[in-house]
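Once you've had a glance at the structure underneath, I'll fire off some questions.
What you see is the complex with one protein chain gone and the rest in place.
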Amino acid sequence: MPSLDRRAFLASAAAGAGVLPFLRFLPAQAQGRDTLVTVFGQTINSLDLHRVGTNRASYQVAINCYDRLVGFGAKQLPSGEMSYDYDTIVPELAESWTISEDGLAITFKLKPNATFWDGRKVTAEDVKWSFDRAVLAGGFPTTQMRAGGFSRPDQFEALDEETFLVKLDYPSKLSLPNLAVPVPFIINSAIARENATEADPWAMEYLHTTPAGSGAYRVTRWDQGQQLVYERNDSWVGGDLPAIRRVIVREVPSAATRRALVERGDVQVSFDIPDRDASELADRLTVHSTPIENCIHALCLNTRFAPFQDPDVRKAIAFAVPYESIFQAAAYGRGAPLWGGDEEIADIAWPRPFPYATDPERAREHLARSGFAEGFDVTLSISLDLVSWMEPTALLIQEALAPLGITVTIDKIPGANWRTVALVDKTLDMHLENFGGWLNTPCYYFFWAYQKDRLFNSSNYASDVVHDLTDRALHMPVDDPGYAPLIKEMFAHAIEDLPRIPLYQPALNVAMNGASGYEFWFHRQLDVRPLTGA
Amino acid sequence: MAGAGHPVLWRIVQTIPVLIGVVVVSFVLTRALPGDPAVYFAGAMATPESIAEVRAALGLDQPLVHQFFRYCAALLQGDLGRSVSTGQPVVEDLATRLPASLELTLCALVLSCAVAIPLGILAAVRQGGPIDHLCRILVTAGVSLPTFFTGIVLIYVFYYLLGWAPSPLGRLDFVYLEPPRVTGFLLVDTLLVGDIETFFGAARQLILPSVTLALFTLAPIARMTRAAMLSALSADYVRTARAAGLAPRTVLLTYALRNALLPVVTTLGMVFSFVLGANVLVEKVFAWPGIGSYAVEALVASDYAAVQGFVLAMAVLFVLLNLVIDLAYALIDPRIGFSAK
Partner (left out) sequence: MSGIVSPAPTPAPERGALAHVGHVLRENPVTAVSFAMFAVIVLMAVLGPALVPYDPLATNAARALEPPSAAHWFGTDHLGRDVFSRVVVATRLDLTISVAAVALSFVIGATLGAIAGYRGGWVDAVLARVLDTIMAFPLFVLAMGIVAAMGNTIENIVYATAIINIPFYARVVRAEVNIRREAGFALAARLAGNSHARVLASHIVPNALPPMMVQVSLNMGWAILNAAGLSFIGLGVRPPTPEWGIMVAEGANYIVSGHWWVALFPGLWLMLAVFTFNLMGDGLRDIVDPRRRT
């Protein structure tokens, strides 16, 4: 622990209580003031989001320790929960920006007083270096940058110290929001360059363990597999200075242990708790459950599998699924139902309830009309990493399909293999899936999950019409008069063709005991910046 | 076979094929794991190009034989490769995590022996009596429960309900600071710098997981002690010693126990290696940053280098342990030499 002075830590934590036997009670004392302890079940495996192999849980470092040019604003949801606001882009390191008439150039003016942790001024050159890194690093960051229309370094230009220009090949409504996602974060390029080598020009090795940014918090300690300690950066200019001075993030794999910890008040925040714990803790602690935007838990029917090529079989299954039981048993009523919707598509809300509901009679009719009236055998695959919702769901589907003569075998697939067989090879006949899009528009979801050969189109759905509609809608502004008709047509096809049967919209649950100020974010990581004690 | 040099040296030479076997089998086993690490590590939103990039970066586009020789070449230089999921050299990962597991396992075994060996002796001496039956029921109950279940029940009762135990947050509560790292054993390192508070902090964290593991290991040790003591007590040399009028205590502890130790030591060795590999379940429950949870995560992610490194490290440990046991064997029972092995 080179960066943390042992005595200083004790002194600050103990706040005068020099008698060591009382150490046990310090967290409780400290919680009202300036230290928060949070727990979650995953593990942070890198402090650099751009590195190959960095897992989802590690994105929180990019969020809390680095700044982007812009961020999203905050809004209150009808449920009273606080959430980020996809429709409001706010300054972070950029002070202002202008978009050219043709929508092909965005010019950012950086905040003149923005500095990195080492005191050096943030310049457009740093932004250029960081963006180049994101588009050239390969893997996830490069793919995500491309979604906003950024694919080459020559699209980024530092005009002067405080002016940065982004050039686009085509105008897109996704460009500006895509600069507010965790990926295009801004790195102190001077420090990074010092630690770059010939073999490692982007300093992946160095930044993997040592962040160098300008964000609201800096990492003072990282014990891999155990904890991460954030310490506030008092000269942060990216937003309002956070109220909490130190945040300790502990990794606790056992859900039962996490629950006991937050219930007893030894930790203040338990992030991403299971739906069951959320429903049971709701009357004792503060529990935030926010339906995850643009995310659907779906039953996917692979068109590769002969019976699923028959539209009547697909509809029979859509009418046979016991939606309400699944919603109660797998989600404990958290999230939003996605069944029993209107036949008429009046709006472009997404995720939306499909006009199917549990109706065994209609299920039988459809199956009788199909080429598989006698039923068939099928394997329903679920991911080992997601058994908490997938297993009860699969069991209920298995049970509901049995009376139709459809014999379902459930197969659990280990996490490492899941992505390969489900998403890359797309060989699972019937499976459960949980894709959620970061950018909150229906066309973005369709791009990933309904367009032919896309990663999350695990049903092998191949409709030229939908493919074409999605391409046309993807970069069109949402308020364009042509947008809504396109989207409604896409919805109609998705509802009729049913490659994915939506089950429900899942919720992200957070339990708090002695902290407040939680905001939901599309990236499903804990943004510690708005948190306050008690 | 016996002639080749010093017997101890010969015994050490014999460990080489074992290590080679472990290297080969672990390589084959990891490659047989389902799933494509390139796909896994390419992360969300992967495209075929980005997966190919990752595959090349991991060196997985090479033929298997080529990968194997590259692995062996690196191994000979003491390089276990780099874990993709942690991004650290595997050697470094193991060095930080192994002491945590060792400390836990040793504590549990010491605790277990302190209870089990006297129990076993007592049961053997009072064979068939109420103490014998009680001992059997007690230790059998311990070994009959899955460790993760015991662990959660202990947490529920002693932390959640009673509040006696500290929060099950790994090796040290966050109010304490880790002592400067010398051995990696917190109990030792804290004493080295004379930090008594942190020593007790670490000891408190150790109690519940150690008890969980100790409960599980009571049975093999106590039962083997009892069985071996019974064998020894019914043996002729004990009868002879008794007939010769030696004090019962001397007969029990010198003649019987000395002979009974042979299978007990073997069992202890087996239990140690078994527990070190199996306490992954306990580590999961207590958020213990040990080597077992590392291995499971690596296995699930098909993180080849990490799994191989873990297996190899455990194998080396095991081989060393066995060497010690065999030496002990030879000391305790001269009938067994190295020559026959």
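Going in written order, the chains are labelled A and B, and every chain counts its residues from 1.
The rule is simple: contacts are C-beta pairs under 8 Å (C-beta built on N, C-alpha and C of every residue); 3 or more make two chains touch, one makes a residue touch a chain.
Just so it is clear, the model here is predicted, and its values are computed rather than measured.
*Asks:* Of the listed residues B:12, B:74, B:145 or B:328, which contacts the missing chain in the full complex?
*Replies:* B:145
*Asks:* Which listed residue (B:14, B:47 or B:67) would be found touching the missing chain in the intact complex?
*Replies:* Residue touching the chain left out of view: B:14.
*Asks:* Of A:176, A:384 or A:484, which sits in contact with the chain we cannot see?
*Replies:* Per the contact definition at the top, the residue touching the missing chain is A:384.
*Asks:* For subunit B, which residues touch the unseen chain?
*Replies:* Contact residues on subunit B toward the absent chain are 1, 14-15, 17-19, 21-22, 25-26, 29-30, 32-34, 128, 133, 136-137, 140-141, 143-149, 152-153, 155-156, 160, 219-220, 223-224, 227, 231, 234-237, 263, 266, 270, 273-274, 276-278, 280-281, 284, 292, 295-296, 299-300, 307, 310-311, 314-315, 318-319, 322, 334-336, 340-341.
*Asks:* Across the whole complex, list the residues on subunit A that are touched by the chain not included here.
*Replies:* These residues of subunit A touch the chain that is not shown: 255-257, 259-260, 263, 274, 276-277, 280, 322, 324-325, 328-329, 384, 387, 391-392, 394-396, 398-399, 409-412, 414.
One rule holds in what follows: only the chains that are shown with their structure count from here on.
*Asks:* State the interface residues of subunit B toward subunit A in the complex, per the touch definition above.
*Replies:* 33-37, 39-48, 50-51, 53-54, 57-58, 84-88, 93, 96-97, 152, 155-156, 159-160, 163, 166-171, 173-178, 197, 201, 284-287, 289, 293-294, 297, 300-302
*Asks:* In the complex formed with subunit B, which residues of subunit A make contact?
*Replies:* Answer in residue numbers: 1, 4, 6, 9-10, 13, 20-21, 23-24, 26-27, 37, 39, 43, 45-46, 51-56, 138-140, 142-144, 147, 208-209, 223-227, 248, 250-254, 256-257, 260-261, 263-264, 266-267, 384-385, 413-420, 423-424, 448, 455.
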